[in-house]
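Heads up, one of the protein chains got dropped from this complex, but the rest are sitting where they should.
By letter and in written order, the chains are A, B and C; residue numbering begins at 1 in each of them.
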Amino acid sequence: MDDLYREIIIEHYKNPGFRGELDPNDYTYEDENPVCGDHIRVDIRVNDSGIVTEAKYSGHGCAISQASADLLMEAIIGKKVEDVKKLTKQDVLDLLGIELGAVRLKCALLPLKVVKAGVYGVGKESELSDLD
Amino acid sequence: MDDLYREIIIEHYKNPGFRGELDPNDYTYEDENPVCGDHIRVDIRVNDSGIVTEAKYSGHGCAISQASADLLMEAIIGKKVEDVKKLTKQDVLDLLGIELGAVRLKCALLPLKVVKAGVYGVGKESELSDLD
Amino acid sequence: MSVDFSKYKQDFPILSREVHPGKKLIYLDSTASTQKPQIVLDAMDDYYHRHNANIHRGVYTISEEATELYENARAKVARFIHAPSARSIVFTRNTTESINLVAFTWGRKNLKENDLVLLTELEHHSNIVPWQILVQEKKIRIEFIPVLPDGILDMNAYKNLLEKKPKLVAFAHMSNVLGTITPVKEMTTLAHQVGAIVLIDGAQSVPHLPVDIQDIDAEFLAFSAHKMCGPTGIGALYGKFDLLNEMPPFLGGGDMIRKVTFEGFSTNDVPAKFEAGTPAIAEAVGFGAAIDYLSSIGMEEIAKHEQEIALYGLRRLEESGGIKVIGPHNQRGGVLAFDMSGIHPHDVAQILDSEGIAVRAGHHCAQPLHIKFGLPATTRASFYLYNSKEDVDSLIKGLDKVKMMFD
Partner (left out) sequence: MSVDFSKYKQDFPILSREVHPGKKLIYLDSTASTQKPQIVLDAMDDYYHRHNANIHRGVYTISEEATELYENARAKVARFIHAPSARSIVFTRNTTESINLVAFTWGRKNLKENDLVLLTELEHHSNIVPWQILVQEKKIRIEFIPVLPDGILDMNAYKNLLEKKPKLVAFAHMSNVLGTITPVKEMTTLAHQVGAIVLIDGAQSVPHLPVDIQDIDAEFLAFSAHKMCGPTGIGALYGKFDLLNEMPPFLGGGDMIRKVTFEGFSTNDVPAKFEAGTPAIAEAVGFGAAIDYLSSIGMEEIAKHEQEIALYGLRRLEESGGIKVIGPHNQRGGVLAFDMSGIHPHDVAQILDSEGIAVRAGHHCAQPLHIKFGLPATTRASFYLYNSKEDVDSLIKGLDKVKMMFD
C-alpha cells in the first residue's frame, strides 16, 4: 500500500509539471473512466518532424490517474508520434513504479488511453484494446 | 406410496362408473392442469328442486385425477347444487382417502375445480381460490 | 432494553478474515452488498445436499421438496413486507430487474407519448435508466422531484409536479448516497390523489427498516436479497395482485405459460407468469433464510442500531475536520457519503483498504445526484447489523492517515 502511494506519485499529484491546456494544438482528446467519472483531457503539439514538443493534461481524478498523466506528458515530450503510439500498459506501470489491481489499473491507464485515442484519431478501438 | 395407489383409486381408474358426456346438460365445464396437460370435462343435470340427478366426466389424466373425478361424480349425485358449491379440498381427499404433495394435489383437485367452475359459472376465481 | 448487537458479528464468517496481515476486515459497504450469516449459507448447502431438483413440474420427492422450499421462501418474503399474499411476490434477479419488469410490462402497456413519469433527483441508476429507455422508445417524459441542499426531497415541488398528472411516480425509500429516508406513505397518498401508480425502490429500505407495504399502499416495491444478508442472484418485486394480473408477461419460456401450441401461447397465473425458465431456486431458499435471520433480530432493532452508529459516525466525521458529509442530519439511514476536499475518493478508499477498511468510492450509481451536488465522486461508509461504533473509530483513524499522506 504505502508502495502504492510512493513518494513519486504523491509528488506528481501535488506538484504537477504538465497541467494545463494547449490552444492551438495538433492533437487533443478527452475521455473518462466510467467507474469513477474521472476525466482527462490531453493536448499535444508536434513539430514538422512529427516529434512531440509540448503536452499538457487537464481534468480531474485520483492521485494515481493524475500522477500517471503528469509522468506520461513528461515521457512523451521529445518522442516521435509513431513511438507514442507504441507505448504500452507496462510502460505506464514502469513510469509509476507500482503494481495495481484491475480497478485502479483503469485509473493509471486512462491518460495513456486518451493520448493514444488522440494521436490515432477517435474510434480505433481495436488498437487500444491492449489497454483493457 | 402403496397408500397413494390404494385399491379404491386403481379400481375407479380402471373401472370408472361415471365416464361419459351428457347432452343436453344443465352445467358443463372443462379445464386442464397446466402442469401435465390433464384435461377434464364435467357435465351435470339437475332437477327442478336443484338436485343433481346425473353427472359424467370425460377427458384424460392420471389415475389420481380420474379416480377423483369418478368418486366426485358419485358423491354429487343426489346433492343440492348449493351443497356441491360447498365441497372442499378436504372432502375430495376424504373420498380418495390419501394425502398428497402439492403437484399431485392439483391432479386430485382438478375435477372439483371443474365442477365448481361449472356450477358457479366461469370466472369466480375468488370463490375457487381455496382449492389452490 | 436495547439488544446487544456485538454478538451477531460472529454469525458472519468473513468478518474474521484478515485482508492484509494483521488487518481484519472492517466492512463498511453494506449498501452495495451485505455479508451473509453462516445460517444462510447452511440453508443453501442443505438445499443442494438434500433437495436439489427443478421445481413445479416434478412428481418425485426431492422435486416436491424443492417446490415447497421455493414457495415457502416466497411466503416469507411476502410476510416480511406485510404483503397480503405470496401471490403478490415475483422473484427476479435483483432490484434492477424488478424495476425493469414493471417498465417492460406495465410501462410498455400503459405509458404512451408525452405521458409523464416522476422520479426524484436522488435515484439510483436502476430507477432512472429503465424509464429513460421508455423515453427513447415511446417518447414518454420524465421529470425529477428536486433534492434540497440538506438531502431532503422538496415536497412543495413534488406537489406542483403532481399537478401535471403523472402516470407513475417512482422513487427510492432510502437514498443509497444521502441516507435520506423519503416520506413514502405521504408521497404515495399524494400520487394516488392524482391517479398515479407508485413504484418504490426498496433496495435500501427493505433491508434496513420495517416496511409495511399495505400500510404504504404503493403499487410496486422492488428489492434485492444480496443487500439483506441473502445470496446474490435473487431479488423480488411486490405488486398489487390485480395489477400484476392485468400486466402482459415479461420474458417468454417455460413455467410462465399455461399452454403452448405452434400457433401461440397463453400465460400462467401470477406470479408464475413473470418467472420464465428455471428460477434461482437455491437462492430463494437462501433469501428465505436471510429473512428468518433478520426477523429473529427484529427490523425495529436493526434500524435503531444502525441509526445510532450513523449519527455517531456523522458527528465523528464532522469533528475530524476537512470532511463534508452530504445528506440530512437526522432521520437518516446508516449511509455516510462524504467529500475530503482535495483528496480523491479512490485514494481515500485505497488507503483505508490498507487498514482493512472497506468503503466505496465513486458515484455509487447515482451520477445525476452527484452532478447536482457538484461532486464527481464521494467516499461512502455504510453500516449494517454487524457493525459497531468501534468500526466508526477505525474509520476515523484511517482517515487521519489519509490526511497525513496527502498533507
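The rule we apply is simple: contacts are C-beta pairs under 8 Å (C-beta built on N, C-alpha and C of every residue); 3 or more make two chains touch, one makes a residue touch a chain.
Keep in mind the model is a prediction, meaning the values are calculated, not measured.
Though it is not drawn, the left-out chain touches A, B, C in the full complex. Looking at C:85, C:278 or C:331, the residue that reaches the missing chain in the full complex is C:278. Considering C:234, C:325 or C:343, the position touching the chain not shown turns out to be C:234 (whole complex).
Looking at C:352, C:385 or C:399, the residue that reaches the missing chain in the full complex is C:352.
Even with one chain removed from view, subunit C keeps its contact list with that chain: residues 13-14, 17, 19-20, 25, 29, 32-33, 35-36, 41, 44-45, 48-54, 57-63, 93-97, 99-100, 103, 121, 124-126, 128-133, 135-136, 144, 224, 226, 231-234, 249, 251-257, 259-262, 264-265, 276-283, 346, 349-350, 352-353, 357-362, 364-365, 367-368, 371.
Take subunit A: the residues that touch the chain left off the picture are 32, 34-36, 101-104.
Against the chain not shown here, subunit B presents residues 1-2, 4-5, 10, 14, 35-39, 60-64, 104, 107.
The rule is simple: only the chains that are shown with their structure count from here on.
The centroid of the Cα atoms in subunit B and the matching centroid in subunit C are 45 Å apart.
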